[in-house]
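For reference, the structure I am asking about is given below.
Removed: one protein chain of the complex. Kept in place: all other protein chains.
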Amino acid sequence: MTGGPTAYSFDWSAVARGLPYLLEGAALTVLISAVAMVLALGVGLGLAALSQVPGRLPPRMVAADVEVFRNTPLLIQIFIVYFGLPQLGLKLSPFLSGLSALVLYAAAYNAEIFRAGLEAVPKGQFEAARSTGLTELQALRYVIVPQAVRISFPALGNNLVSLVKNSSLVSTIGMVELMFVANDISFNNFRTFEIYGAAAVLYIVLVLALTRLLRLAEERLLPAP
Amino acid sequence: MNLTVVVETLPYLLRGTVSTVAIAAAVVVLGTAAGVVLGLLRFVPWTWLETVVAWVVELVRAVPLLLLIFFIFFGLPALNIRIPTFPAAVLAMSLWMAVNTSEVVRGGIKSIPRGQFEAARSTGLTGLQTMRYVIFPQAVRRMIPPFVGLCTILVKDTSLAAIIGVFELTRAAQETIERTLRSFEIYLVTAAIYFAICFPLTRFAQKAEARLHRP
Partner (left out) sequence: MTSSRRRMLGIVIAALVAALGAAGWAEAQSALETVKKRGKLIAGVKTDFPPFGTIDSGGQNVGFDVDVAHLFARALFNDEHQVELVAVTSGNRIPFLQSGKIDIIIATVTITDERRQVVEFSEPYFMSGSLLLVPRSSPVRGLDDLAGKTVAVVQGAIQDKDVEQLQPRANRIKFGKVSEAVLAVKGGRADAYVHDDIVILSLAKENSDLKAVGKPFVPRPYGIAVRKGDTEFIQWVNAQLGRMRQDGTYDRLWRKYFADVEAQLVKP
């Protein structure tokens, strides 16, 4: 512990002054999270479908992809995409770098969740659906996938919430989202408690709103059978 | 690609790895202990306590770990709580670990059918005894896969400590890059080291999960 006089006295007006900038940051957090969510769901579903393709190679490639992205830190993935890839001649903007890292990371988790959901639907159902005259694709579309989605929904929801929180890491590559703005303000006015506190409140609002939205979606779109 | 850089910097990265493992171990011990207590508090007969714990857990879980670290690091001293760099990082991550572990504990206990509670109580066990001898031992089996998953996420997230200058694997990588500016190779090797730690954990969690579903 270090001693000495400390000059900390609260100044909550710093929050009021910083609020417009913080809200701008929160808007970018919402934007990048929303885009990443949609893409991560799509990529995750694609990977899960690929893992069901007959043959050895596609499932193995999916498994390798999932394991690599799930078992390494997102921060390092972001750094590789942003700082590392230009060394190989691939130069993405900060937004695209952050977005692609967030999508690939979340998609790996989503793929695993979808795959588990698909495999949890009893095999007999597919054959039963086929025997009623549905084509393979129709059986998947109308019988298997809806059930798999219902099974996967809670885990998917958690993963999307994590994505919003994980988006704070793109602050490290200069994306002016909520975390970046909180640093930017408090590194200049040194009102760390107030500014980080305000940023925490904004994240809480975003996350609780998303949680609520997901619960509504689950109730509306996926009524219990 | 420059392999000489990799070979040359590997010993330093391994020093960082040792630190990463030490931090993760400390956080697992502290965070799990606190998390089990928080999780069990969700089943106490006093509603007010349960509600307070539920809210604290929900609010803390809604904050990104990176922000939690910054807040504990730079914000708490405003309340005259001053902690040196390394313990502050461990504390922030332990808080994160605790709230998430408490959810694992709660989920595990809730997955045990209610009937077992009532059956145990009817044999004359007290509420505490029921939890201690009947419910918890069964619930622990179900907690293991998500708990190990949580530990994997923790190992990865210790990388965030680098942002505030704590020495661990990611920080060692950054220091090396500051010297050599070879970010691609060094981050790739760093990722491989994290993978070597996390992959066995993930595999273990998958096996434990599969075992649960076997009769």
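Chains here go by letter, A and B, matching the order in which they are written, and residues are numbered from 1 within each.
Quick note on the criterion: contacts are C-beta pairs under 8 Å (C-beta built on N, C-alpha and C of every residue); 3 or more make two chains touch, one makes a residue touch a chain.
This one's a predicted model, so the numbers in the text were calculated from it and none came from an experiment.
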Which of B:V90, B:A120 or B:I163 touches the missing chain? It is B:I163
Could I get the residues of subunit A that touch the absent chain, sorted low to high?
1-10, 83, 86-87, 91, 94, 172-174, 180, 183-184, 186-188, 190, 192
If the hidden chain were put back, which residues of subunit B would touch it?
8-9, 12, 15, 47-48, 51-52, 55-56, 73-80, 82, 84-85, 88, 163-165, 167, 171-172, 174-175, 177-179, 181, 183
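By our rule, only the chains that are shown with their structure count from here on.
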From the C-alpha centre of subunit A to that of subunit B, how far is it in Å?
19
State the interface residues of subunit A toward subunit B in the complex, per the touch definition above.
1-2, 6, 8, 10, 67-68, 70-77, 79-80, 83-85, 87-88, 165-169, 171-172, 179, 182-183, 186, 192-193, 196-197, 199-200, 203-204, 207-208
Quick one: in the complex, what on subunit B touches subunit A?
58-59, 61-68, 70-71, 74-80, 82-84, 152, 156-157, 159-160, 162-163, 170, 173, 177, 182-184, 187-188, 190-191, 194-195, 198-199, 202
